[in-house]
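Take a look at this one; I'll ask things after.
Note that one protein chain is taken out, while the other chains of the complex remain in position.
Moving on, here comes subunit A:
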Amino acid sequence: MMRKTNPKSQSTELELDQPNIEDYLPSGHTIHQEPHGKLRLCDLLDISPTLSEAAGAIVDDSFLRCFKSIRSEPWNWNVYLFPLWCFGVVIRYLILFPARVLLLSFGWMIFLSAFIPVHLLLKRDNSVRKNIERCLVEMICGFFVASWTGVVKYHGPRPSMRPKQVFVANHTSMIDFIILEQMTAFAVIMQKHPGWVGLLQNTILESVGCIWFNRTEAKDREIVARKLREHVQGADNNPLLIFPEGTCVNNHYSVMFKKGAFELGCTVCPVAIKYNKIFVDAFWNSRKQSFTKHLLQLMTSWAVVCDVWYLEPQNQKPGETSIEFAERVREIISQRAGLKMVPWDGYLKYSRPSPKLREGKQRNFVESVLRRLEEK
């Protein structure tokens, strides 16, 4: 049961077109017997189902679960495991961490000494410059991954540079981008960040053709949509990578995909990323940690181990709406990466749900009341 998109709606509210939420919510909440029999006063006064749903949401809900860092059992809890763990801490912080910092600095030195001259001396449209910058970006990402002792296993065919194709992946942290970028220089669409990350965005990432958006600006969506369309037309542009969830999720769930990536009339190539939590929890909870702290946490862990699957490219089937297409691709990715799908828009982290979401419940209530009024 999909709601049809209203092409005239220009609201700054969240996307209203989404699959039926009732299909996803746990059965304990919504499946209660269709009430029968003539409508009596007790039926009208009995608000217990609605109250139970509200209390159920207060106690546990499927949205906040997506952003909870699920802590694993501490294993250093007894007499001989604890010293072992302390020994591990010493190695990680005093040996591995300095070595990694050195490695990363070395990588940056090589990168900057090659990137800056090329960037300044050669013209913007020079294809030699583009190729060199591409290789350099791939290289520095490789250095980053090495600095966390990243063990990344890639499955599936390597992405190729072709027009009219878009890559979509699930999102756990900004390092998703670095992990994918070390193999192929993608052009990513990202939120503009402040600080040193913003500086990197303006200079280096600009050169591979990245596109920026701003969550808080209303008109932004149209501008970005236009930029996306222009990018995929060009044969010479780097392949476009989009994270349709729009926000970082904890790698156990997937939130709804925004339909923007699926409306470009291109082939969509799904990419699934799954981190192995035994080594480190790579989920970046942007509310609790800055990106710098997140990187430091990774650099003082043993390793970042993950699997990346490049899955079969998908095309929009005839008669399929963009939302159905997005959900279908989300299912393919979620299945591959072992993620549970939830029916929420990731942007609910930053804003309130539209009042229209409760209309489904209200409509059901009214239908039931009016029907029972007629019964004898």
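The rule is simple: a contact is a pair of C-beta atoms (placed from the backbone, for glycine too) under 8 Å apart; a residue touches a chain by one contact, two chains touch by 3 or more; residues count from 1.
Just so we're on the same page, contacts and distances are computed from a predicted model.
From the set "3-methyl-2-oxobutanoate dehydrogenase (2-methylpropanoyl-transferring)", "SNARE-complex protein Syntaxin-18 N-terminal domain-containing protein", "EF-hand domain-containing protein" or "glutathione transferase", the protein name that UniProt assigns to the chain left out of the figure is "EF-hand domain-containing protein". Listed residues A:Trp75, A:Tyr93, A:Phe106 or A:Phe365: the one in touch with the omitted chain is A:Phe365. Interface note for the absent chain: among A:His155, A:Lys219, A:Lys288 or A:Lys340, the touching residue is A:Lys288.
Contact between subunit A and the unshown chain involves residues 25, 28, 32, 39-64, 68-69, 71, 285, 288, 344, 348, 352-353, 357-359, 361-363, 365-366, 369, 373.
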